[in-house]
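Here the complex is missing a single protein chain, while all its other protein chains stay put.
Here the chain labels run A, B and C in written order, and each chain numbers its own residues starting at 1.
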Amino acid sequence: MFSNILIYFVVIPVLMLAGLALTRNIKQVRAVAVVGSTALLALSGVVLYQFLQLRAAGNTDPMLMTGSWSWFEPLNINLAVGVDGISVAMLILSSIIVFAGSFASWTIDQPKEFFLWLVLLSTGVFGFFISIDLFTMFMFYEVALIPMYLLIGVWGSGKKEYSAMKLTLMLMGGSAFLLLGILGIYYHPAEGGQYTMNLVEIARQGVDRGWQYFLFPMTFVGFGVLGAMFPFHTWSPDGHASAPTAVSMLHAGVLMKLGGYGCFRVAIYLMPEAANELAWIFLILTGISVVYGAFSACVQTDLKYINAYSSVSHCGLVLFAILMLNSTAMTGAIMQMLSHGLMTALFFALIGMIYGRTHTRDIREMGGLMKIMPFLAVGYVIAGLASLGLPGLSGFVAEMTIFVGSFQHADLFHRAFTIVACCSIVITAVYILRVVGKLLFGGVQNEHHRELTDATWWERLSVVTLIVCVAVIGCFPNFFNDLVGQPFQTTFASIIDVIK
Amino acid sequence: MDLSLSSHLILLLPLAMFLILGLTGMKMSHRLAGVLGTLGMGVTLLLAYAVAATYFFSGSSDFVDAAGLRLQYSVFDYTWLEFTDSLVIKLGFFLDPISAMMLVVITTVSFMVHLYSLGYMKGEVGFQRYYAFLSLFTFSMLGLVVATNIFQMYIFWELVGVSSYLLIGFFYTKPSAVSASKKAFIVTRFADLGFLVGILILSFYTRTFDFLTLTNSPEAVMASTGGATFMGASVLTWALVLIFMGGMGKSAMMPLHIWLPDAMEGPTPVSALIHAATMVVAGVFLVARMFPVYLQSSSALMVITVVGAATAFYAAVVACTQIDIKRVLAFSTISQIAFMMTALGVALPTIHEGMGYMASMFHLFTHAMFKALLFLGAGAIIHAVHSNNYTEMGGLRKYMPITHITFLIGCLAIAGIPPFSGFFSKDEMLTAMMNNHPFWGYWMTMVAGLTAFYMFRLYYRIFWWEENKHYAEHRPHEAPLTMTIPLIFLALVSVVAGFIPFGEYVTWNREPYEIHLDWSVAVTSIVTAVVAITIATAFYRKKNDLPDRLTRRFQWLWTAANRRFYFDELYMFITHSIIFRRVCQPIAWFDRHIIDGTMNMFASVTNRASSAIKGLQSGSVQSYVVVYLLGSLAIAAVVCVCLI
Amino acid sequence: MELEILKYLIPALIMFCCGVYGFITRKNMIAILISLELMLNAVDINFVVFNRFLFPGQLEGMFFTLFAIALAAAETALAIAIIVNLFRAVKNVDVRNVNKMKF
Partner (left out) sequence: MDSVGSYIIYGIVALSIVVFSVLTVTTRRILRSATYLLFTLFATAGLYFLLDYEFLGAVQIAVYAGGIVVLFVFSILLTSRPGDKSEKLASRRRMLGGVAALATLAVVGFAIFAHFSSCQLAPAVEQAASVDMTSIGHFLLGTEKFQYLLPFEAISVLLLACIIGGVVVARRR
């Protein structure tokens, strides 16, 4: 079992949990967090390298580095792991954000408990991305959700109890749909198929046509709630606003990606026929998300709310592109997941740092921070530019791939909706520049703010890590494009061709 | 030097400068940062000249064929992002007449501005940042003009937009600068939306982004659309008009011009570089680049002509009433760029072998020089009197002789007085318009006359009129050498540039074309210009009440023009009252109260229901027993009755 | 008519009904426990009786009763320990006064 490298994505967090349980002071907690998250980062690098080696050697299996260990025989539940380009990209994203998040919560209260929950959350996240068994996927999904309740409820700010409750309940509601969908998929294979939980197997044998029309909406909505699909997005503004910095980062950066990833991996990958026919319903919903989130962000005054609505808009774009069912748009969706993950983590990190100094997140009460904390302000400007799609940063690449891909759709309805989605780039510019202008430029609003200090070294490390990643994706997109696009061009393309 | 190496360096040097100055600038002294930036730009300038010279004069078979046709040549073309097999974004270096010409224009003006800023920006906070941004801008602009495909152009298009945003907002503590930069970015972003959609439509049908493929076989582009139409116009027209919309935004065509006057909040050298000479002509360049495709759609060309002509006139009228000298120059820029646009719009191959295209590019070149000159001159004046308004000036010719002479040369050039460069280019454009339809010719001649009038109005108000009383306490002084050298250089170029045989180098089909003046047009325009200058002289040379009387006579017209015909108010109304109040706020309200309210309602219904029935769960085992017992007895009774 | 088996079942039934009545009506926790014992006993009798009359060759019923008696002893011991402990806390054995942990 331990000869498979992927399993270490779960083993390392578990070891971290053990290590954290033994720590006695904040120094030890930090040491464990830093060592563990660095190890995860290194591990994802190694996995990437091995993955590329295998692909270069001509291995064209849909999933590489697979392994499967029986867990519960009667229901065919296995701990089955395996990765393709998309999962590798998601693993890298998660480890980067966990790394940056550890540094962003350097001075948190009750660090031991905080990191315990945070690491448990990341265990769920990593487990989800390496799983190719529906049941273990679902299980890790739940593992990732539950710690969120405590992390927000205990370490949050503002209406934290309300937000924590709302977030958990809504996501749990989503996972109820999901469980229904997963069981449905398990019990309704296509003619002559076997009962199995293994994704690849199910994709090969197919799901019963008639049931797909019921199960596809179930799973799509189930994951869509986590992907902040309109109208199931309202947990996101409150949740993000109340969550502590690292949790916002991890939540918006990685956990929301679980939604997009799941929508693709479970809903569309397993049930392409239903997806093809029902896509238009969800296309309308996600199209609304894109524009609606952007418009809502324009009038918010709380930094985190602005960013949360912006996340609604950007994540809407992810689901939107996935539903286009062509390889370019779907590649774009994954790129957008990467890009948005890094970018929004950067945003939340910076907002947390600014909030930690000014003790307010209301943009009306701040101004001229560029003079006071130039490092954080420049970081914020870069994050903003990435968000509004400046070439050379990741947002542009992702959005353009989505737009170009979506516009290749043969149907006029889809193209028209693509244009609607395109409008979001203007609205994004409006709200980003509004914040940047009010928050960073202009005169200093509050004289007390003049005494504030700029970023400390750990904050700088966290911010610089994320900025570098955003810039690397933005400057050398083709590498990532090939990495995440490959599954769409080979395994998935054949499925799409079949239904068309 | 090897062409490939130098063309790489042309792009990489400014980028490297940006990174170096941007990342380590905080630790550098002002002087070091400035000198480093200027040196880097100087090297780029030399390289660009070398590349342009190689392209135009080497006669290599790569660049010109036996018949004298200039070829399009891409020096390098790296794949950057592959969407599909055919839709690929490449980053390349494309050499053809217009890009080579633009290389020269951009590097020249940029170098002059770098040099000039050493003096102008001396001692400003954020001097290093300023140079970093200038390098970023130069990099993006160079990348834009050498783009091998429309998406590369879009990428750099966005980058110049951002560098423009950063530079306009350079004085970020000034609220007006912040809002101006925001406005500039958002307005151009809106236009870029059109550009993007245009690209999407075009690429949907043609399956390519590549300029070579698009422009070498425009008929194939037309054919690929399969005659598809949308709302009465062919999709190609739609695509081209939308792409032109991008150009309208960047080039400040009406009604997307409103950002440019406000952009004058940036430092003056920036206005000279970005908002006069280079970035704002990107729209013209875009149309020129896609010109063979535009020829496929006469409606799209018509749109360009009409927008251009309307903007030219509008901007010229507004320029006559502005008080801020940079605003006057800004509107003059809008008007001149509209001139170029119109010239492109009327340039049909059937008329003088598409002379309008050549003329437009020629004017782009000369205008870049003399408008940069005028802006830098204005900068020197503002530097001296610390005000933007000409009411604070007057009689400066004695105090600032070099500025005075060079500014005058600029004015003469833009007014179209021979033998200054503006005359030649403007004359070619007017000829082209006249030959397309006399209406355009006369209309634009009138605009040219207005141009001469407002430029000389400006000139006289600054340098003649009456000496300002403030001079006694604060005596204006001539600018330092770093600032006057660029002025002198640009003035020299403005004088001689007209004699460049431009038709040799830049034509729409890249075949050489012999320029010959059409004297009937030339005489008309010269006479118009001279008359306009005479009127301006009469009005403004000495202080008198003639202008005031005229103003009072046409008070409503003057006010309307002074307020720029209320475009800003209109936009404020649309954005603030309609989009913000009527769209954004209701949506936010809807989200908080309806969507979120629904979720909260679910929660509160659950809560109420549970508190309503929680009495049943009293915790008293005895009541449970009663209920349980009675329930099971009932079941037992039913069973008994049924079984027996 | 099987009078023989009814002879044993009727007293058990009455005992059970008394247990029910006591369980519902009493307030003293010990009294409730006593009623519980009554019910338990009634059930035990039933097991034994059915064993004797229906499956006389086997001993399941008897052993079930045997184990039930053991369980009853254990249960009573624990319950009384709890009650005594509770009495120390609230100085009362009235079941209605022990509602601190309600809801």
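Note that a contact is a pair of C-beta atoms (placed from the backbone, for glycine too) under 8 Å apart; a residue touches a chain by one contact, two chains touch by 3 or more.
Quick caveat: nothing in here was measured; it's all calculated off a predicted structure.
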Next on the checklist: So there's a chain missing from this view; which of the remaining chains does it actually touch?
Outcome noted: B, C
Item to check | Absent-chain interface as seen on subunit B, which is shown | outcome: 625-626, 629-630, 633, 636-637, 640, 644
Checklist entry - For subunit C, which residues touch the unseen chain? => result 1-2, 4-28, 30-31, 33-35, 37-38, 41, 44-45, 48-49, 52-54, 56-60, 62-63, 65-67, 69-78, 80-85, 87-88, 93-94
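Operating definition for what follows: only the chains that are shown with their structure count from here on.
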Item to check | A-B compared against B-C, more contacting pairs | outcome: A-B
Next on the checklist: Among all chains, whose Cα centre is located farthest from the one for subunit B?
Outcome noted: C
Checklist entry - What is the distance in Å between the mean C-alpha positions of subunit A and subunit C? => result 59
Next on the checklist: Suppose each chain is reduced to the average of its Cα coordinates; what separation in Å results between subunit A and subunit B?
Outcome noted: 36
Next on the checklist: Could you work out how far the Cα centre of subunit B sits from that of subunit C, in whole Å?
Outcome noted: 93
Checklist entry - Counting only residues that touch at least 2 other chains, which ones in subunit C make the list? => result none
Item to check | Shared-contact residues (touching 2 or more other chains) in subunit B | outcome: none
Checklist entry - What residues of subunit C sit close enough to touch subunit B in their complex? => result 20, 23-24, 32, 95-96, 99, 101-103
Item to check | subunit A residues within the subunit B interface of the complex | outcome: 166, 169-170, 230-231, 233-235, 237-238, 292, 295-296, 298-300, 327-328, 368, 370-371, 385, 388-392, 396-397, 400-401, 403-405, 407-408, 415, 418-419, 422-423, 425-426, 429-430, 433-434, 437, 440-443, 477-478, 481-482
Checklist entry - Quick one: in the complex, what on subunit B touches subunit C? => result 614, 617-622, 625-626, 629
